[in-house]
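Here it is, the structure in full.
With one protein chain withheld, the remaining protein chains of the complex are depicted in position.
What follows is subunit A.
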Amino acid sequence: MLNFVELLLMFVSVLLAVAFLTVAERKTLGYMQRRVGPNAVGYYGMLMAMADAAKLLLKEMVMPTHADKLMLIMSPMMSLMSAFLCWSFMPFAPGTTMSDHSYGLMFTLAMSSVGVFGTLLAGWSANSKYSLLGSMRSTAQLISYELMLTTMVLLCMLLTGTMNLSKYVELQESMWMGVPLFPMSMMWFMGCVAECARPPFDNVEAESELVSGHMTEYSSSMFVLFFLSEYTSMLFLSTLTSMLFFGGGTGMMLGMKANMFAFTYMWVRATLPRVRYDKLMHMCWVMFLPLLFGLAMFLPSLMYFMDAMVYTYPTM
């Protein structure tokens, strides 16, 4: 029983964090564009999230006539479930995690891959050209960037020799991985922005070309699921960034780091224009991936060398 209460507590906290992240984003964008943003509901517009949720949930759900209805309903759920399940191995403090599994990082990777199916099936099942084109774009983008992120996570695993996130964080007590892997951490951040399909990589829902990408035919509560999954994965990836490269942390500290990275997503959104789709793909396949494969050859050699040094000069 208490287990379920724990689970509920965690997921409700994640949901609340996501809800307030949307308000935070609108406020941040507002101030960056010299306007106030939402300020009417609650103090400083804090309750805007609740108002938005109420509005979205009370709206009519329009079901396209020719759509594959089961798939149409299932796919946002798939997205949301995968985004939520990613959180289950997150160590919020030493020993404070849903499951302290030795293959937690592997499970997280697997779960974030499942999310792509939600996008893919959403576009296909809606039976609309905009949705289909949008989902083809976004699937290609997500798969490409996931390849990149996975390679980076594998390299981190290789260096630390563990797939357990708690252990991983513990190993960073001597040094944050972001310092020895500084260029890779920058690539990781760009990859994360692309993986979340956030601006400047939001070709998925480029309004001028595709109405709203794979989400075109979605309305009210089904749209909410997609929206939630997008923001959940954004928050998840910023937490994972702080955990993989910036030493994780305990409770508040981790939250602050994650917030900082979540803020950078908005900052980037307010600053940069959208890049062209072929350039996006080019950056992944022609620039980042060869570089990463180079690193994948370089890092083991470096480890071999360092191990030799450690055993030759044990006081190092």
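Basically, a contact is a pair of C-beta atoms (placed from the backbone, for glycine too) under 8 Å apart; a residue touches a chain by one contact, two chains touch by 3 or more; residues count from 1.
Just so it is clear, contacts and distances are computed from a predicted model.
Novice: Since a chain is absent, check the UniProt entry for it and pick the matching name: "Cytochrome c oxidase subunit 12, mitochondrial", "RNA polymerase II transcription factor B subunit 2", "NADH dehydrogenase [ubiquinone] 1 alpha subcomplex subunit 13" or "Symplekin/Pta1 N-terminal domain-containing protein".
Specialist: "NADH dehydrogenase [ubiquinone] 1 alpha subcomplex subunit 13"
Novice: Touching the absent chain in the whole complex: find that residue among A:M175, A:M260 or A:V286.
Specialist: That would be A:M175, which touches the missing chain.
Novice: Using the touch definition from the top, which of A:L70, A:L158 or A:M306 touches the missing chain?
Specialist: Result: among the candidates, A:M306 touches the missing chain.
Novice: Which positions on subunit A touch the chain that was left off?
Specialist: Where subunit A meets the chain not shown: residues 159, 171-177, 179-183, 302, 306, 309-310, 314, 316.
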